[in-house]
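Here the complex is missing a single protein chain, while all its other protein chains stay put.
Up next, chain A:
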Amino acid sequence: YIHIINKADMAASKGLKILVGCKRVIDYAVKVRVKPDRSGVVTEGVKHSMNPFDEIAVEEAVRMKEKKLAGEAVAISVGPPQSQETLRTALAMGIDRAIHVEIPLAQLEKLQPIHVSKLLAKVCESEKPDLVILGKQAIDDDCNQTGQMLAALLDWPQATFASKIEPSQDSKQLRVTREVDGGMETIDVSVPAVVTSDLRLNEPRYATLPNIMKAKKKPLAKMSPDQLGVDLQPRQEVISVEDPPVRKAGAKVESVEDLVGKLREKGLVK
C-alpha cells in the first residue's frame, strides 16, 4: 500500500507514529535446560522478561517521543497470555498504548518469524505507523529475520542493526547508523521504514513502580491471528534440541618436544 506523510518538516508535523515490537523470552540470566524428550527447552515456571533488544527498541521510541520526533508510540507483542506483562513493562517505560496478538499455547511452540512478520504487516495496514522499530533478534531463537521479512512484506525500506537514529540533513528522512562487520555504515531511509535495534543504540530506563501503576490505566487491545487473517501453519519442524557438547578435558604438556610429539601423533605435523 502507499502511505503518504507530510515530508516537508518532520519536526513541525505532529511527529512520527512508531510501532515497537516486544517479545517475551526466557530471561537472559536463566540457566536454560533442555527438556528430557529433547523437543525443546523447559519454559514452565522459568523466569521470562522482555527481549533485551526489544527493551532498547522501546527505549528508542520513548526517547524519540521526548525529543518530539515522534507523536505516538504503540507497543505490540505476539505471544501467550503472559505477553501482557511484557507489554505492561513497555507501557511503564513510556509507551502510549499496547496491542497483544494472543497465540494459543498449542501453536506457540511452532510460531516462526514468517508468521510474526505477517501478523505485524497486517497490523501495520490498520495502524499505519511511520516507523516500526524491532529488536534485531530474539535471544531465544537468534533468528534475526522478523524485521527484514516485515520490510519485504510491506515493501518498505529497512535499516537493521541501528546504533543511532536521527533526522537526516534535510529533515525529510531518517539517518540511521548501522553496525556492520566492517565498522559503521550510515544510510538515509525514507519513512515509512522498518528499523531494528542493536545493542549500542541506547541504555534502556528502568520501569519504576509509579510508572508501573500508571501503566495499568493505559489501553491494551487484544487481537487474534484469525481476526488478522494470518495462517499460522508451521513451515519448519524441530527434529531435536540438544545440549552443546561437553567440552573435553585438555592435556598439559611439559616441554616443546612433548608438544611436537603429540602433534605428530595426531597427524597434524609431519
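Basically, contacts are C-beta pairs under 8 Å (C-beta built on N, C-alpha and C of every residue); 3 or more make two chains touch, one makes a residue touch a chain; residues count from 1.
Criterion: contacts and distances are computed from a predicted model.
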item	value
"Insulin-induced gene protein", "Electron transfer flavoprotein-ubiquinone oxidoreductase", "ATP synthase subunit a" or "Translation initiation factor eIF2B subunit epsilon" - which is the UniProt name of the missing chain	"Electron transfer flavoprotein-ubiquinone oxidoreductase"
Contact partner of the left-out chain, one of A:S39, A:S190, A:T208 or A:Q227	A:T208
For chain A, residues in touch with the removed chain	27-31, 33, 36, 44-47, 49, 203-206, 208-210, 212-213
